[in-house]
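A single protein chain has been omitted; all remaining protein chains appear in their positions.
Right after this comes chain A.
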Amino acid sequence: MLDAIQSPEGRISEKAVKVWRLANLITETIILLVIAALLAAGTFYDWWHWLVVTFWVIGGISVASAVYSILIEPALKQRYWRYGADEEFVKLRSGIWEVSEQTIPMTKVQVVNLKQGPLLRRYGLYSLEIETMGSSHSIPALPEDEARELRNRIAHLAKIREEED
């Protein structure tokens, strides 16, 4: 069905895969370290048996999720992301297991922001955030030129509408 809807063309930077790998590596490492510390403390200080078992279970799940989120997820996420902005709508399409396509009218866009954290900076990327009256959306990891161009285009289109109002 989503095939029946014309998909937007824009793709996010391939460097995003590296950024996400790195970001997930950092968070997963922290999580696993915390669980390891809890396990060590639990075994050493003889905490309740069920608590230690729970830690093992959570640890096991975390290892699996770390493998997924570092090795598999970033590449797939990048491959499926699409965005587009025409005169009337901003369209965002993303998702690995569940594809979702959002349609935001230009008339409702209120704020467009460029953001760059340390990881994105390393790769010269920006994330573009679009705020409407109801919610905020972001297009992660765009190359600088593309991000600026898109930001200006959306701001321009959204502003024109407001003046017409």
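A few comments on the model shown:
Just so it is clear, a contact is a pair of C-beta atoms (placed from the backbone, for glycine too) under 8 Å apart; a residue touches a chain by one contact, two chains touch by 3 or more; residues count from 1.
The working rule: contacts and distances are computed from a predicted model.
Looking at the choices "Ubiquinone biosynthesis protein UbiV", "Heme NO-binding domain-containing protein", "Na+/H+ antiporter subunit E" or "Putative membrane protein", the name in the UniProt record of the chain not drawn here is "Putative membrane protein". Shown as candidates are A:73, A:101 or A:146; the residue that touches the absent chain is A:101. The omitted chain makes contact with chain A at the following residues, 1-2, 4-5, 88-89, 95, 97-105, 107-108, 132-135, 161, 164-165.
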